[in-house]
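Everything below concerns the one structure shown next.
Excluded from the complex is one protein chain; the other protein chains are retained at their positions.
Note that the chains are named A, B and C in the order they appear, and that numbering of residues resets to 1 at the start of each chain.
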Amino acid sequence: MDRTSEDVLVIGGGIAGLTVALGLAKEGWRPWLIEKEDRLGGHAAAYVCKAVEGECQRCGACLVDLALKEHASEARIKTLVNAAIERITPSGSGHLAALETPDGLVEQPFRAVVLCHGFTPFDPRSRTNLGYGRVPNIMTGHELEAMLKVTGRVLRPSDGAVPRQMAFVQCVGSRNARLGHPYCSQVCCGYALRMARQIKNRLPETDLTCFYMDIQTYGKDFPDVWPGLGGEIRFVREIPGDYFSLEGDRVGVLVETGDAVEELSFDLLVLSVGMAPSPDQDRFCEWLNAPVGAEGFLRSDPDSGVFVVGSAAGPMSIVDSIAHARAAVRDVAGFLEGRK
Amino acid sequence: MSQINPDEVFDDFAEMVAAEPGGEAIRSCYACGTCSAGCPVRRVNSAYNPRKIIRMILLGLKDRVLASDFIWLCSSCYTCQERCPQGVKITDLMTAVRNIAVREGFSPSGVAMQADLIRRHGRLYPLDDFDHKKREKAGLPPLPSEIEEVARLLETREK
Amino acid sequence: MKLGEYDKTVLVIGGGPTAWEMSRSLAQDGIPVMVAAPDDAERADMPSGVEWILGAQVTDVIGQVGDFAVWLKAGGKRFERRAGAIILALDANRQPGVLPAGAAFGERIRAMTEAEDVLFGRQGHPSLRRVIVLDRLDGLSTAASHERLLRFAVRVQEECNATVYVLTSQVKVASIGLEILYGRLRDGGGLVVKPDAVQVETGDDAVRIRFRDTVLDEDVVLEADMLVAAEDEAPSPELERLAGVLRIERDKQGFLQADNVLRRPCLTNRRGVLSVGSSAAPSTQWDTEQGVTAATVEIRELYRWIEEEDHPDTILYNRDFCAFCLTCFRVCPHGAIHFTDRPNFLPLACQRCGLCAAACPGEALELVGYEKETFFKTLSSLKPLDVEGSKRIVAIACTKSAGRVLNAAPADAEIRKGLAWVEVQCAGTIRTTSLLRLLARPGLVDGVLVLACHNGNCRSGTGTVVAKNLVESVKVLLKAIGADPGRIGYISTAANDEVELARQITAFRDGLR
């Protein structure tokens, strides 16, 4: 089997795309890896290490760095960053991709296309009752990640003060039939509670509340973590109904408490936004007529050499994206080798 | 302390509500509390609690719900319905439950009276001579005292 | 047993669906498979090219990837086979949760597995009006157990058309498809409640359950034809035995994969010994599918690696200093040392952490590339820059984490101010003498840092702990001789943890006298 020909296009240089490309390269293939941003790593590269007192919390964010390291020493992958896809058209038994690269337009036929375009964080602006963008000091979990990653601290956007009272609201944009998101985003309980633990550990006087419906079991250490969390974080099994601004740019919410509706207020409120299909999905769906699954994410179509991997295929943690991508290597290689 | 007993449970009550226009999505409820937290009525009168009402229906507490006063407390402001993450049309659901209650013979006098007025006059407030004079004095155009066509429409329908 | 013969056959341990999927996946890729099935139930539709050894138990394993000698016990006989790799693919071992006080299993109260037989078995579906599924209420259920719980509940609903009540504390739907399954349960009239204070009373005609409905804040008493106790995946005793035979790490619960993201999806501490599905962790169908397929990819890569690259010795052994104390054999996290009349260091199994060399009391071992003399030379050649107003620090950094951060940081970055460092394969390989040599350079070095990976994120598993203990012991030493223990410090970090690492290094620097 001639593996020197460049037969497979991997779209998206996030953890899934990197892992698939590396796996295929190890199998001897010469995949193209195309990324629209100017750097590889995707969302996960912007996530913070959530270790607490030297204990890894199994978030997997550091695994991206490993993949990048491996990628740097892998000659078989042809990597294009800052590159866009003009379009993909059927050609013979394969796909002809027109790629907009920094050094001009490139047309290249591929037998297989691996879609690793990832997800897009749910935009809370589309549910205006959440007050995001309208009420000061309401931020998303992704914004909190970025802040911790860059500064190592949590500060209120409005005045840069250290928040004493913080709240997380879970399932924002997830488990939501109204939005056509009939899925749990899988990662939000993990990232919110891991960050909460880290914040609590660095600033013990911070008062943390978590509004939720169901806490998902994340990571193998959950049985050790969960029972104790109650002491560090106040868990309220309620989703607030109203979000508004109060004196001193505090965030007010109305919450059902069982016997009354209480107004609670916080210095900072974090919306644990979930994963939504990437806006790029529609184009790929059209070009490759890949099927869309019940959850609204693309599905693989192995017979025509189209594979959807990682969070492009559905909500997935970093660790699960890697598992999915490792497994995909076999399917893609199998296709290229002419096996099913 | 009150307790819900097996003999209060009608397995098909939720189905009955789901079959009524507006009640379709009731089973999608996650009991997340968004509705109750935002409810302006619930804040003033804790007897009204949309999440509890939905739970009672899902549990099948037919008599308790239909004979209650609380189903008549919804101000139909749609705050909950606009926000429900599961697309439960809570306001419309309350209308559905009220309709069932009326059919089963429970309805507050005021509500029945309103319906009766409209059936008879086609208006909630039939205009009497006093009203006509007032309107004339205010330079407002004359209007018919009642709209008998409405009565006819409802009769032909009920036939 | 003899080693040194490369064999591609993969030994799959397990006799159920997971093992079957695993062997089929390997067979499809043309990899010879031998399955050691603990049970002796014949399986129809056996994948072709798969040798299925029924009632087999693996009793002993030595060797390295591509070259394992395996002892099996089956049909009363004990015999040796060879394998290139070993995959643990045992199915879930399920245990019902604890019933509330006073309740006991019987006609009307059954564990889910049993209930499945009764309700969907040959004798067809008994007509039921109501079924209650009682899950554990401590919130520790998993997506795996709830995938099964929801499937069961939906099936009862659709096949026995009964009303189903599910009592749980947290609905676990963090796996593709589960939320939709949960929706199907609700749409079909199923009700999920998150109760407090559950009591169960059994009568002859029905089972009654009393609980506090946390939404209504009232006590509810429900009557049902059957109460079904949900089950969790628990590690079987067989897993514990195999962990010993194969010398692989287990997680806190006892599953055959350490709680370490570097091991996911299917790796263990031993190269060529893989763990998939319920052998590694409570697994949903999705988890198992990914694990099985990823394991196949792993095997393909391992064999290619064995064939295409040369594998020189990784450990230099000096017999004169060896006390045959087996320390190296004990500390090796990767099962890379096979002890005969002497320790044999298996190059295909060794992952070059160097823990054995560091632990060897006679200093009879050296990790190639980190020989004592040359390493000490590097250490003594370390010259922290004399930055105005800054203390001088020398660090020994794990190449997997801190090394990455320091190399990535620009030369003028705060984190590198007055810092010189040397990288090691694992912080656990640092010797006391190395640290003392560095500390013994006052005027040149103000402080010494050991930079390791976070605990639970160490490739060699134990390296982090070893390094931390080492630093503690040196502190004690310094105290004992009246020196300042503040001169040495331990920091753990990750390759993407630069901000926090910088903060801690600065804190250490500022703490130096």
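Keep in mind that, in the parts below, a residue touches a chain if its C-beta (ideal position, glycine included) is under 8 Å from a C-beta of that chain, and two chains touch if they have at least 3 such contacts.
As a working rule, contacts and distances are computed from a predicted model.
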Which of "Hydrogenase-4 component B", "CoB--CoM heterodisulfide reductase subunit B 2", "NADH-quinone oxidoreductase subunit J" or "ABC transporter ATP-binding protein" matches, in UniProt, the chain that is not displayed: "CoB--CoM heterodisulfide reductase subunit B 2"
Displayed chains contacting the withheld chain: A, B
From A:Ser5, A:Gln108 or A:Thr128, residue that would touch the chain that is not displayed: A:Thr128
Hidden partner interface residues of chain A, rising order: 128-129, 134, 244
Contact footprint on chain B, counting only the chain that is left out: 21-22, 40-41, 43-45, 48, 69, 72-79, 81-82, 89, 91, 95-96, 98-99, 102, 107-108, 110-112, 114-115, 118, 122-125, 127, 131, 134-135, 138-141, 143-144, 147, 149-150, 152-154, 156-157
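Please note the rule applied: only the chains that are shown with their structure count from here on.
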Category of the chain touch graph - line, ring, star, complete, other: complete
Most widely separated chain from chain A, with each centre as the mean of CA atoms: B
Central subunit by CA centre of mass proxy: A
A-C against B-C, pair bridged by the larger set of C-beta contacts: A-C
Distance from chain C to chain A - Cα centre to Cα centre, in angstrom: 24
For chain B, residues contacting two or more additional chains: 28, 31, 51
Residues of chain C touching at least two other chains: 183
For the chain A and chain C complex, residues of the former touching the latter: 23, 26-28, 45, 47-49, 51, 54-56, 58-66, 69, 149-152, 175, 177, 182-184, 186, 189, 213-224, 226-227, 237, 258-259, 294-295, 313-316, 319-320, 322-324, 326-331, 333-334, 339
Residue ranges of chain B in contact with chain A within the complex: 25, 28, 30-39, 42-43, 46, 49, 51, 79-80, 82-87
Footprint of chain C on chain B - complex, ascending: 1-6, 9, 11, 14-15, 27-29, 31, 51-52, 55-56, 58-59
